Structure formats: C-alpha cells, structure tokens
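Below is one structure, written out as structure tokens, with a few remarks after it.
All protein chains but one are shown in place.
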Amino acid sequence: MNRFGSLPRRLVHLVIVLFGISLVTFFLLRLIPGDPALAILGSSYTHQRAVAIDNFLGLNRPIWTQYGLYMDRLFHGNMGFSFYYDEPATTVILQHVAPTLFLLVYAGALAALISFPIGFISGLRRGGVVDQAGRIFFTLSFAMPAFWLGIIFILLFSVHIHAFPISGFGSGFIGHLYYLFLPALTIALGFSTVLVRSLRAATISALQAEFVDTARMKGIPWRRVLWRHVFRIAILAVVAVYGVNLAYLVGGTVLVENVFSLPGLGTLLVDSVNQRDYPVVQGITLLFAVIIVCINLLTDMVQAALDPRVGQEIGT
Amino acid sequence: MSTAWAASPSELLMRAASKAAGRRRSVTRRRLTLIVGLVLLGIAILAVFLAPVLVSQSPTTIDPLHPLAPPLTPDHLLGTDQYGRDILARILYGGRIDLAIAFGATAVTLVGGTFYGLIAGYIGGRTDSVMMRVVDLVFAFPFLVLVIAIIAMLGPSIFNMFVAIWITSWVAYARIMRAQTVVAKKQQYVLAARALGYGRLRVMFRHILPNTASAVIIFSMVDAVGNIILAASLGFLGLGAQPPAPEWGTMIADGQNYILSSWWLVAMPGLAVLYIGISFALIGDGLADLLRAGEQ
Amino acid sequence: MFRATQAASAGVIVLALAAAGCGGSAATGGSSASGAPVSTLVIANAVKVDTLDPEANSVNESIWLDQNLYSRLLQPNATGTGLLPDLASSWTIAPNGLTYTFHLRPDAKFSNGSPVTANDVVFSINRSRAFAGGWGFLLTAVKTITAPDAHTVVITLSQPHAPLLADLAMYAYSIVPESLVKAQGSAFFQHPVGSGPFMVTSYNPDSEVDLARNPYFYGTKPKISKVRVLIVPDDNTRVLMLESKKVDIIENPPGNLVSQIDRTPGLSVQLYPSTRVDFIQLDEHFAPFKNLLVRQALNYAINRKAIVQLAYQGHATTGASFMPYKMKFFDSSIAPYPYDPAKAKQLLAQAGYPHGFNTFLITVSGDVAGQAEAIVVKSELAAVGINVSIQSYELLTAYDKEDGGHSEMGERYWTNDIIDPDEVATFGADCQGGAFAFNSYWCDNQVNSLVTDARGELNDSTRQQMYDQIQQAVYQQSPFIVVDYSPYRYGVGDWVHGFHVTPLGNYDLSLETLTVTTP
Partner (left out) sequence: MSGGQPAPGAGAPLLTVCDLRSYLATGQGVVRAVDGVSLTVHEAEVLGIVGESGCGKTVTCRTIMGLMPARILHTSGEVIYHPRGEQNLLDASQAQWESLRGAQLAMIFQDPMTALNPVRTVGDQLLEAVNAHAKLSRPEAQARAIGLLERVGIPAPARRMRDYPFQFSGGMLQRALIAIALASSPRLLLADEPTTSLDVIIQDQILSLLLELQQDTGMSMILVSHDLAVITEICDRIVVMYAGQVVEEGATSDIITAPRHPYTQALLDALPQAGQRGQLHSIRGSPPSLIDVPDGCRFAPRCRHVTDECRVWETELIAAGEREHAARCWRLHDIGRSQAWQGSDSA
C-alpha cells in the first residue's frame, strides 16, 4: 500500500496555490497607494523624476503586460530586479534566507525540546508539580507579545548578565546557535504553549487506552511501555498541531527579527513592502508560500508515516 | 501572531480508541477553572464599562506639564504616558476596543471559518478540494503583506483592523472544522441520520456541528488572545488604532520606545493583555475539559 | 509604519524591568581619556544600506557611508557653508561664468593603486547625469564636459549656473574608476574601488559593512585603521549596545532616551545642526488654505515651543525661514511667528471663518516625534475652533496622499542635498520647480522669477539679497507652516575624540582625524 500515492496530486495543488499567490500578490501590491518612485525620491520628489523612474522600471506599461512579462520571467526563474537594492531580487532574497530559516528550525527544535518532556510528564502525572507549573508558565508566555518577551530577554541576558549577544547573526554554525539562542527561545516559548497542551491531552487519552494494558500484560518494563506505546501514539496528535503552528510562524518572525536586529526574510519583507519593492515582495511571498506548503506536506507525510490509518486520507 | 491548534484526524481516532471510564477529577474541579476564568473576564468587562465612574481623567486630554510621570503619582495611579495622558484611564477606555477585538473579531472568524470548514468537509470531493486550495492560499499568504495591503487601501482605523483580522484568521477555523467533519462523516450517528433521510443541511447543523464544535470553540479562546496580540503587532507596524484613541496594542507599541526610560508605559497595557489572556486561557481549559468529557 | 529610524514596539513585565528602569546601570567603570588607543571605530546605524552606487543612493545612511569611499571634485566644509578642494586642487571660472576649468591632483589614486584621471571624472559625472530619475536635473545648464589632458577637466555651460560647484560637491557626482565600472557593471558596487579615505573590506548591506584605511589616499591619512558599520534597526537595542560599550557611536537614539544617555557616565548625546526643516504642508486645493489670513492664523495658533518640548524633548530650534538654518544665505533676521491664539482667532474671523472649520492632518505612523507634533497641533488648533482629525498612514501611503494634491494638512520635512540654496528654493518656493512649492500649489510669479534669476547670479552679495527677498516672501505668504529645525542625534562614547557631523549629515571629514581609546 503506497502511503504517499497522492504525492503527485499534492504537488499539483502546490502549483495551483503558488499561481494563485503570485496573482494575488502582484495585483494587491499595485493596489497599495504610493509607488516605488515615491520611495526612491522621498522628500525631493518631482513628477518628472517619478515619470523617468517609472519608465526605467517598466511600471508605465499596461498592468496586464507587466503581469505577463513577470510570469514569463518567473517561469525562467528570474524574479526581476530589486528597485531598492539595485541587485537581482533572487540574490537579495538568498542573502536573507539563512537567518530566517535557521531561526525557524532552531525555534522549532527548541519548542520540541521544551514542550515534549513537559507535555508528556504533565500528562503522566496530572496535577503534579510539572503539570501545574507548566500550565501557569505557558499561559503567561502565550499571553505575552513575542517582541515584548524579546526585549526582556535582551535586558536580562544580554545587558545584565552578558550571557548572550544583543543582536546579529554570528558566523559559523556554532556562532549562529549562540547568536540566535535568545530569538529562537522567544519564539519557542509562545509556540510551546500549544504543543504542551495537546501533548498533555494526548498522553492522558493514551494512558487510558486498552492496548497499554495489553502491553503491560506482556511483562515488559513499564518504562518501555511508556516510550514505545504511550509516547509513540501521543506524539502523533502533536505532529499535526506542530506543523500547523510552524507554518503559521513563517510569516510571523519579523517582530522578533526586528528586536534582535536579525537581517531575515521577515524584516526584508516589511521593508520591501514599505519601499514598494515589488519584485522582492513577490519573490518573498512565493518563497514563504513554498515553505509553508512544504511544511504542511512534510507534516502530513510524517503523520502518515507514524499513523497508517491516516495514510488513506492524504489524497484530499 | 496568534497560533492555530488543530485537532488532527489521528487524535480523534485515538480518542475513540480509548473507551476507559471518565477521569477521576470530580466535575466540580473542572468547572472551577471555567468559573474562575469567567469571573476574571466579568470583572474586566465591568471595569471597562464603568470606566467613567472608576477614573475621572479622560483618556485623551494631554497634559504637557508632566509627561511620563511614574506610577503612584497623585491622581495618576498608573502614571502618565509620553503626552501626559493618564494610563489607567487609557487602559480602561482602551479595554472597550480590545474586548471588542477579542469578541468581535473572533466571533466572526469562528462562525465564518466553521461554516466554511463544515461545508467543505461534508460535501467532499472536488468542491472540498477547491475550497481547501483557497484555504491553503490564504494560509500560505504572508499575513503581513495581506494586512498592510488591506489597511493601506482601506485606511487605518479600528474597523479596518477588524476587517484585516477577519480576512486572515478564518482560515485556522476552516482547517480545524474540515478535519473534524471529515472524520465525523464516517461515524455511525451521521450514517444513521442520513439513513433516516434527513436533509443535508439538517445533518450538517443538527448532527455534525454539535458533536464537533468543541475543538473549534476551544481554539477560539486561544484565538481571542491571539487577536489582541495581533492588535499589538498592528500597532507595532503603525497600522493599529489611530491616535489619540486608546488601544492596548498600540499603547504597547508606542510604549516600547520608552521601555528603558519609563517602563510602565509598556508594562501596564501589557499586564492588561496578560490578564485577559489568562482569563481566556482558563475559560478555554475549563471548556475543553467539560466538552471533552461530554464527548467521550 | 516601520520607519527606518523609529523603534519597534513591545510590552514588558514590571518586575523584570524594574532593575533596568534606573537607566544605563550597565556602564562599566568610568574610563580615563588616556586609555590605550584603539584602531577600530564601531558605528551602529539605524537603517540598512541600500546600495554603494553613488548615483542610485536614496538612503541618508548609505549616502554618508559613500562619502568615506569616494571623493569628488570638491567637498563641503565642516560647517556646510563653503567648499573645500578634493580631487580638484584648484579651479578657474571664465569671466562670463560659462567655462569652469578644474586642475586635478596629480597624486590622487584609487584604492587599487591606479591613478585617478580626468577621464574617470568625465565618465562619473556623465554617468550620474544620465541615471533615470537621478540628479541630472541639477546640471541641466551643463553643455559639455571634456578632459583635455589627464589632469584637467573643462565644463562649459549654456547659461550661468551659480550652484555648479555645490552640485559637483554632491555625493551623486562621486568619482568612480571608468575601466572597472564598465567591466563589472552593478557588481562593482558590491566591493567598490574609490579614492576616498576608506575602502570596503566586507559588505552585507543588512547586518555589517567593514571599512579599512585606503593605503593610497592622497589626503590626511586617517588615524583609525578600521571602521565597522553595524545595522541595528531597533532603537532600544542600539542604546543598550552603547551602554554596554559594544559600539562607540550610535545613530539617532530615540528622543526620550537622550537625557538618560547623558546621565550615564562616559556617554553623551551629541546634537549636530542639520539642514532638516520640519513643516506642515497646506494644500491650497482645500479652500480655507487658499486664504492668506487663514494661513497666518494657523501660524499664530501653533505653539512651536510646545512642539519642540514634547516632540524633541527641547532639542530642536523653532522654525522661521523655510530654508535650513545652518546654510549660506539663510536670513537669520526672520523671527518665528509668536504663539498668539487671540490674534489667530481674530484673523480667522477676518478671513470669514469665525467658527473655524474641520480639516485633517496626515502623519506617518510609527514616527514618534511626528505623533507628538500632531497631538499638540490638534489640541492647539482646537483652541481656536479648527477641528483637526489625525490620520496616520504608513510612510509611502502618507506621501502618496500628500503629493497627489488631494490632501489638506500633512506633516513633512525637507533636507538639503547640496550646500547651495538653489535646491530648496526650487522645491519649496518655485511652483514650476517640479514640487509645486512643497505641494502647497501656492504660486507667486515674482518669487518664481527670483528663484530662476538667483540660480544664474554669480555675484554672491546680489544673490544674498535675492534669497533674502525669497525667504521674506515665503515667510509672509506662508504657503506651509515652518515648525522647527531638528538636529542629527548621535549617541557617542567619550572614548571617541573628534567625531563631527556636517549639516548635510556626512562625517567623512571627521573620520580622517578622529581617534578612539579603550572605554
């Protein structure tokens, strides 16, 4: 039974979604008042200079020809030239991909590291110390805006304790881990709230399942029953929640990126929208869409791998 | 950013697998969290509507003589902001907007998203696939570009902030509801209802919805808090409530500039958000236990 | 909105921050001036670099960075009121003012060792003139630019153009090596070769740009060997970095933290006069603003001191003339309109608006000083019966609404790009100058002709009189309300000696002489 038989269909869906997004972004951007010439000329804006810039950037052509040109170039992998950076949009985006992707994966790992043990133990010993403390802490961390938490971490860990750098991306893998620890932790805490809660509920349900008694009946040690039966099926429920929330995060790291001065995609996206740098915004939007859809696909695959019963429903 | 909490098909199947008796915690214990949450929220709603009684200052009159007064200065319990406006007054009056956001924005996305997901899940086949592609599209769309575009076109105002939230947040509900409906569709009680010849609408709304609404309702509690924080993010991007209207999110956003010199500008509205966040979380937990117990 | 210089916003837990509330407690022990000399200067900028191509720059921070990499024929002096020789050691102007001959320094070399030739100069100027939407319009009067020999450049004009020298001192006309730019195209500007005091060693525009001393620099050899320019958009983060001595200089610390930084031992906020003029744009398409009496009433109704106090914590100068206050030909005899609400009410009544009128003020969201100004203006105009509703938009949406001729009041500001007043006069006073007199659509033919004549007038004293007349006329007619002149703000550690910013904002001159010691 090929569990991923529906993969080609999912890829078709991906293409449709990407096409839709490129269409919506293209026209949405042009509906926003203020055009790129305004951004470039700023306070010394004159109409003649604006017209010269529009011609140079090809914005004076009818909108449908612009869209046609854009899609044709996109088909050949060329996202156009950034208005602001005076470089191809692809190079600009690639320069900013590393911090955001690294931050996302790092935050995802930290969130898992934090929430899996706490969620599982809270489920095993309901009402225990871990359960109560976890519940209070994560309610607080959820209700706090991420950028506020970020500033507190900087004040505590960078200014007073000098444990971590205030900003920047660092160099080399270890450098990244060290520099991005605080931003990743900031994101991970908010993210963990949901994970802890769903893992706790799943563990409680799993403990009451009859196959746990069957497993105990075999005489295998309780620790192994917990690990290979209870945790295995409890984690399953968390995979879907993990995927959905990680995807949600993709567009949302800008606030933390700004507080920690990380030159990531989020900051670039907001700046580019402010600058009306259409090619870069369109490029990032597509990149985000691809990442989000891949995360969803990956989540479904992991879920299908872990839970054979869900395998059949992948197709829809 | 608000987070989505989707119950996946596997969790539902597993829950059906565990046929053990109800949990040991007595029912009163469960209801306690719900009651405490509701009481806290009630106090907040009362305080917000009795604002004119509770505090004499108006939230918008500026007093250039003593801006940034620290908390506990005479007749400014929580201090004043950078324009000398009383922070306590702004929090109470601002609460009206933020509670409206928490309820107003969430209610619409809850109803809209749930119906969308219910229809998509129940009809299935090609329509479901198309509807879910629309959901994927909105979901995969960077939320920031959408919000900035919407508010830039419609102009920044509180109502337009609602519109921005409506357009972007219904997707999570649609996704959760669809997943639930797809599973519920195969349950006996639905097959039985259809066997009795009930109309499609009746099956959907009288049978599937009541049994699957719990996950969506629980999520709406989480989403409500998320929407308030969303207001803070919009304020942070400068797209939130217009000056001089008081709104917690924008107060936090503006206050951040003064975080090192006068921390209370950011702390006070932040605590207000925290307070509402906690009350919603408690309600969410209480509801989750009650509804889940009912479902088993 | 997400303005480059304005901070992000965040809430905070009371207890966690109580400790921090008492200001920069993080500063380590005071340092004596005699600390050991350090060879690297670290500056934290608020805005990322857009490009190092002088013709395409549109971000101030990038422009100021460029000045360290490239040199020009001439360069503005420290006070921004005169010009110093740069590549051109001397120049002669023909009596009819139509031919300028520049003699280049024979010893000028690019940072790769190759000499700077007249052809490079001609190529660079022509390249920038041709750039679409660039600064070519300043040199419309230029007919030909030729290089008779390797060290002489001759420029001929179609008509006298007084600001020519100031135009050539502008960043857009920096000199780049012709051969390399032609060979590498836009890639050249990823690691450019210039003839300025410094050269780029590593360039990533969003996080850090490192400069090193240019070994072949013909001018005074800088004492520091390296400059690290960090990009830190968040205001609070920049202040924290200065307080924890991780950086030597930070750009544009937020107004409300100025006093706190000054209180911190070893740190201070330097205020450098700038060419920035904050004004409120009045669009004459809105009937009341067509009426001079209404415009003058607005001037009397606004308390400029209150705005300076609330928006800039007192660190700004109340505005009078529309021209920046630290430049040539500025008429210091003009005094700001006094705050006289009674007179304002009387003028309004005379103008036929005894009960005032309703209007709206466009501001840029996220601009802390702008919001403060808007709130003061709203409450003060309310006192005279004018009901102002504040509309705050994201930066470009605000500009779009203000430039389109369908706005009423709007918060704007102007900064000079050259030290000559011709630019500000063309944009602000001459309605045919391309910007409709700061989008006020106010037109006065007498003023228009004065601006054009002044552009061609070579005699400084007559030029001074002309600009005095222009400033008086604009002051009287008040097509827009000049509010204040706000300075550049830099947070500087006292272990940095000799850092100075000219009114145009560039600090390349001071970097040549500046020294740094251990904090």
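Which chain is which? They are A, B and C, in the order written, and residues in each are numbered from 1.
Heads up, the rule we're going with is that a contact is a pair of C-beta atoms (placed from the backbone, for glycine too) under 8 Å apart; a residue touches a chain by one contact, two chains touch by 3 or more.
What you are looking at is a predicted structure, and each value in this text was computed from that prediction instead of being measured.
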| item | value |
| --- | --- |
| Options A:V51, A:V290 or A:L306, residue touching the unrepresented chain | A:L306 |
| Absent-chain contact - pick from A:P8, A:G172 or A:P221 | A:P221 |
| Among A:A50, A:A209 or A:L269, the residue in touch with the chain that has been omitted | A:A209 |
| Where the unshown chain meets chain A, residue by residue | 207, 209-211, 213-222, 228-229, 232-233, 236, 306-309 |
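Heads up, the rule we're going with is that only the chains that are shown with their structure count from here on.
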| item | value |
| --- | --- |
| Distance-maximising chain from chain C - centres being C-alpha averages | B |
| Centroid distance [mean C-alpha coordinates] between chain C and chain B, Å | 44 |
| Chain A-chain C separation of Cα centroids, rounded to whole Å | 38 |
| Chain A and chain B, separation of their C-alpha mean positions in angstrom | 21 |
| Multi-partner residues of chain A (each touching 2 or more other chains) | 32-34, 144-145, 147-148, 151, 255, 270 |
| Residues of chain C whose C-beta touches two or more other chains | 1-2, 8-13, 17, 20, 236, 240, 394, 397 |
| Sites on chain B touched by chain A in the complex | 1-11, 13-15, 17-20, 23, 25, 124, 128-129, 132-133, 136-137, 139-146, 148-149, 152-153, 172, 175, 179, 182, 222, 225, 229, 232-233, 236-237, 252, 256, 259, 266, 270, 273-274, 276-278, 281-282, 285, 288, 292 |
| Partner chain A, residues of chain C touching it in the complex | 1-2, 8-13, 16-17, 19-20, 26, 48, 50-51, 53, 56, 58, 132-134, 137, 186, 189, 204-208, 230-234, 236-237, 240-241, 243-244, 246, 394-397, 399-401, 403, 412-415, 417, 423, 427, 433-435 |
| Chain B to chain C touching residues, read off their complex | 62, 64, 67-68, 82-83, 148, 151-152, 155-156, 232, 235-239, 242-244, 250, 252-264, 266-267, 269-271, 273 |
